[in-house]
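Below you'll find the structure, written out as structure tokens, and then a few comments.
What you see is the complex with one protein chain gone and the rest in place.
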Amino acid sequence: MFYFIARRSFFAVILLFVVSIFTFWIFSALPADPAALTCGKNCRPEVIEANRIRLGYDKPFIEQYGSYMKGIFVGRTYGEDESGVHCAAPSLGYSYDRHECVSSLVAKTLPVTASIAFGAFVLWMVFGIALGTLAALRRGKWPDHFATVFSVIGISFPSFFLGLLSVLFFVIWTKILPFPNYVGITENPFEWFTALILPWSVLALLSASTYIRLTRNGILEVMNEEFVRLGIAKGLPRKKLIVKYVLRAALTPIATIAGIDLAFLLGGAIVTESVFNLPGLGKLTIAAVVNSDLPILVATTLISALFIVVANAFVDIMYGFLDPRVRTK
Amino acid sequence: MNTPLLSVRDLHVNFGTSEGDVQAVRGVSFDIDRGETLAIVGESGSGKSVTASAIMRLNFGADIRVSGSALFEGKDILSMGEEEVRKMRGSDVAMIFQDPLTALNPFYTVGNQISEAYTIHHPGTSKKELRALALDAIEKVGIPEPVKRIKQYPHEFSGGMRQRIVIAMALINQPKLLIADEPTTALDVTVQAQILELIGVMQEENGTAVILITHDLGVVAEVTERVLVMYAGRLVEKASVIDAFASPTHPYTRGLLNSVKSLDSDRHSRLEPIPGIPPSLIDLPTGCPFHSRCRYAASLNGRCSTEVPELKAVGNSWSACHLPVDLLAAPIKESL
Amino acid sequence: MKHNRIIAAIATAGIFLSACGGSGMNAQSGEESGGRSASLDGAQDGGTLHVLTFQEGASTLDPQRVYTGAELGAWGSTFTRTLTSYQPVAGEDGTNLVADMATDLGTASDDLKTWTFTLRDGLTWEDGSEVTCADIAYGVSRTFAAEVTAGEGPLYALSYLNIPEGDSDFGSAYPGPWLADEEQQALFDAAVQCDGQNITFNLQVPVADFNYTVGLLAFAPVPKDKDTADQYGLAPFSNGPFRVESYEEGVELVLVRNENWNADSDPVRKPLLDEIIWQFGVDEAVIDERMLADAGEDKNTIVYGGILPENLQTVFGDDSLKDRRTDGFDGFVSYTMFNVETVNCLEVRQAVWLALDREALRTAAGGPFTGEFATSFVAPLLAADYEPAKLVDGLNEDGTANVEAAIAMMEKAKEACPDLHARTTGEGLRFDHPDSATWQKNIAIWIDSLGAAGIKIIDNPIEPSKYYSSINGDRGDLMRAGWAADWANASTVIPELFSKDGGFNYHNNEGDPAFAAFQTKVDEAKAETDRSKQSKLWKELNQYVMDQVWSIPGSATKSQNLVGSNVRGAYQWKPFGWYNLGAIGLAG
Partner (left out) sequence: MFYALSVVNLEIDEIEISAEVKDISDSSGLSPWQLGMRRFRKGRLGVIALWVVLFYVLVAIFAPFIVRLLNVDPYALDRQAINDFGLPKGPLGSMSWNHPLGVEPGTGRDILGRLIYGTRLSLIIGTVGTVLSTTVGVCLGIVAGLRRGWVDSLISRIGDVALAFPSLLLIIALANPMTQRLESWGVPKGNTAKLTYILTILTIFGWVYMARLVRGQVLSLRERDFVEAARSFGAGTNHLVFKQLLPNLWPQIIIFVAMSLPGYVALEATLSFLGVGFQAPTASWGIMLGDSVRYYRADTAYLFIPGGALLILVLGFNLLADGLRDAFDPRSDRQQL
């Protein structure tokens, strides 16, 4: 098991390395000149040049990558004279558009995204698995039909459209909810909750649709397994059979998929954050796209990739703990 | 005379599919006594496994209809309540499946699963007792190092070993009837014999009756006393093993035997496969289901394709064929 | 939701308007002052004012970088005091220059090349320390630091102060406080001299209204030891009645009362509020919805960003909102520039103008509320220099296209400039514009209406954030833009947009045969010290530009706003085209 974890972790590190080099390369090869964007209306080529040097964009790509990586571990100062700005480790670059270290921008936005992601995650897992299980156990009856219709419609809804409709309905027409105005959970837990309930629900409804299907199909598949038939033939009570035999086997793979979905969401719920005006990583990204703020884009891409790679490794390792077949091989 | 342990009468199993109604079992009746061994043989889709499942009430699905009766010690399994059936399963009637590789729950140790089989029907048994029972059960089915093995997971065992564990589990409650649904099909030839022997030994020890479902005539010859031959959901022949092999009456049974090589014959007898394929259970032919493949059907002036033959006594056997009894009873070598 | 559609199009500039034009108002959109909400009747001390905006953040809080009208007014009235500022009243008087940190409006030498201001006593920073002359000099020097301010703010310090040309990034001998060696610093120190409470500016050109110039926040003080260079805009140090408590782009800006602000030293500001909270990135539709509902906190709320066109009818059709709404010119004129080098034929330029359906464009933007068809590049509110010009013959007054006249003009162009005519009717003219929802529709109107006269348009949408840097390099045949005066003089309009040194001249018009005469006259007007004579020259120059059709004027734009019912003192502050934020109070 130790060997397995070590190997998996090593693979994750290698993958991260490749992903980071690739990300860096693609953004540095773009025609977008990050230095040109640091300049106002009364811009002169000299100013662009000066800023290019200041931000290190004059260096060859590998050197830029090197200093970026070094910056992550020891911090980095942008500019050499006194007007230079120091970003402490982990430095993820400097946004000339926002005049801030990207790391501090990320530190501000990540908790928001995490609030959205974890809340939605809990909701959709509970709802999706409950409805999926119900549908599988009542196959062909109305809960199953309901789940099927619900999930196919849910999957078909483009998230921004559902988000817009929910705002239109709950906020503007019926005024049941206030317009989402995010505050930190430590500041005002109630407002935090009311601001997030709509985005959570929208995200959860969409993802739950997938999990309803996964759960339903997983359970039906497991029900067809010989060991479940043997369980019945043994005379296992229904409840025990469902929990110990069916759910245990059906939900183990779903848990792993869920881990990766959560990681994707942690990298920024781009559409949801845009629709509901939540100042998270996704909205940071969109703002950076609009302003062509490359340092932020590089950082958010890397962070998202980090989440995905780590989640993949974590899930693989967890699978080892959850499934004895993997563990003892 | 004692009542039989299990008495199946006029069993029908239909299930609806998107293709149409499948008539998997059509009017099967048979008895089995305590301690007796009965084989049901037939090809794929002949309905033998469905029959076994029906006895255990293991048929489920959106659109499945079972009719007839299956009296187990005088009580009809088919009309029992769910809870009653559950209590019967695993304690009075146990079952062994075809594929030991998938029959065990991969998430729990074999010790756990064996003791679970016991504790379901004996709640409140202490852990210590359960462990002792599991160890004993594992040892009895010939698995070495039981102390170490009960802590292991199914995937750490070979196929034969797993089938032994399934057998240990099936017999831990000393059932009165064991239904073995192709218990050896998925195993290596050498292991097959061991497993069959094990079933035989355990049967003797516990006085358990066994219904052995198989397509393997070799197995039938070795371990059972009586044989039921099924074709397209119907019983076509009922006989003792000796009669069935020595003087098969139904043309299908004869065809089956002809298509199997005899090991003890000195000469290499020519293999004669039965021509044609079994009929679709959705779109069943009228009359005798075998008539399209039967070389005698033509001699009966179309009776075979219109009238369903009933089982009738032919010597010591029962056979469902329109051919006259004397022809059916004629020795096999004669050119029927 | 809107951030992606913000048009970074309108040039950001402070505006000064010496008179309020009442001219040419049409029935549907009369000027409205805001009624009760504009006065301070019933306003009480204290309270929290909310500002809702769809924008993702302020453009900047850094005084040397800010150049947006509303922000200049908002920051100036709350946390950044300057030597001079504008009278905090509604209407025409709002454009009066008043002494702020200085004791008076400054003293100029006879040649108008030396300006001296005396600082008041008791000026304090938010930490209680004194605001010194050195702080002002330091603040002004920041404009020179290209690597920090990057030319985002106005560059008058560079063009006016008597510092020789050199090899800094801005072409000055002085590279800003961070990069300057002692010698270079001495150049600046000679241009901006401190003597106790007196600060003297030595200019290289005579500037008659330099006391207006120092009212720009670019001339505001910055304490050197608090300067965080590029990051100063995240937490600027306050010398006004409010200070920046927190600022996070995309979230909020919180201003609270500055306890160390000395009311005795400030004759201009009369703060009432305890706190001002800007909330960024709120959906425009939601803002309108909340303002119309006027419930709870929204009663204490104002909006930065106007009213959605779709709601204008509702807001201005409802008399109960009379006391809460404002409607007026915002001082901007939108226009479409020709690249005179590539469209070097007056007939073609005139034909384009004649064929353009300006009425449809205005309707697409929201109709008459959005502005009036411009007849001058000088906004009507700059009354001293404003005079409707005579437009091209045949132009329909209702803004619709005159297709026949355009076709006739194209026929003339066919003879005058056959090559360009062929290109215009064949391949088409390239139109550069920011890629936004509004412009996706506008360009359809352009293509449609010009197409009727046989003029083809090649659509060239550009990412909004890159629009100006893009046309700085690669210019199409047509480019859209907008401009407003920096202060009450068309010297901040006509020369900026059309002359050789114009900071906002994208016309490539120096090769035009008509250019030399124009430039001569501009130089003449700039040097004219008699204001009325100068005005006459600006009006003539405006007419000249109109005749040459270097640009097609679009609209003199207007803006509408709605405030919460408790808001008082929210008047349109003429110099900035928005409220005097620091003067607002709350009732009840």
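Going in written order, the chains are labelled A, B and C, and every chain counts its residues from 1.
Keep in mind that, in the parts below, a residue touches a chain if its C-beta (ideal position, glycine included) is under 8 Å from a C-beta of that chain, and two chains touch if they have at least 3 such contacts.
What you see is a predicted model; the values in this text were computed from it and never measured.
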{"item": "Among C:Q185, C:T363, C:N505 or C:Q543, residue touching the chain not depicted", "value": "C:T363"}
{"item": "Residue touching the undisplayed chain, where the options are A:I62, A:V126 or A:V152", "value": "A:V152"}
{"item": "Hidden partner chain, touching residue among A:G235, A:G267 or A:G280", "value": "A:G267"}
{"item": "Contact with the hidden chain (one of A:V19, A:A114 or A:I257)", "value": "A:V19"}
{"item": "Where the unshown chain meets chain C, residue by residue", "value": "1-5, 28, 283-285, 288-289, 308-314, 359-360, 363-369, 435, 437, 439-441, 443-445, 447-448, 459-461, 463"}
{"item": "For chain A, residues in touch with the removed chain", "value": "15-16, 18-19, 22-23, 26, 30-32, 137, 139-140, 152-153, 155-161, 164-165, 168, 172, 217, 220-221, 223-224, 226, 228-229, 238, 241-242, 246, 264, 267-268, 270-271, 274, 282, 285-286, 288-290, 292, 297, 300-301, 304-305, 308-309, 312"}
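Definition applied: only the chains that are shown with their structure count from here on.
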{"item": "Separation of chain A from chain C, taking each centre as the mean of its C-alpha atoms, in whole Å", "value": "41"}
{"item": "Gap in Å, rounded to a whole number, between the CA centres of chain C and chain B", "value": "92"}
{"item": "Where chain A and chain B are represented by their mean Cα positions, the distance between them in whole Å", "value": "53"}
{"item": "For chain C, residues that touch 2 or more chains besides their own", "value": "none"}
{"item": "Chain B residues counted as touching two or more neighbouring chains", "value": "none"}
{"item": "Contacting residues of chain A [partner chain C, same complex]", "value": "36-44, 46-47, 49-51, 54, 79, 81-85, 96, 98-100, 108, 167, 171-172, 175, 179, 181-182, 274-275, 277, 279, 283-284, 286-287, 290-292"}
{"item": "Chain C residues touching chain A - in the complex, by the definition given at the top", "value": "1, 3-4, 6, 11-12, 56-57, 60, 62, 65, 67, 145-153, 155, 168-171, 176, 178-179, 228-231, 233-234, 248-251, 279, 281-283, 285-286, 289-290, 293, 463-466, 468-469, 472, 503-504"}
{"item": "Parts of chain B lying in touch with chain A, wherever the complex brings them together", "value": "56, 58, 62, 86-91, 94-95, 97-99, 102-108, 116-117, 120-121, 153, 155-156, 166, 169"}
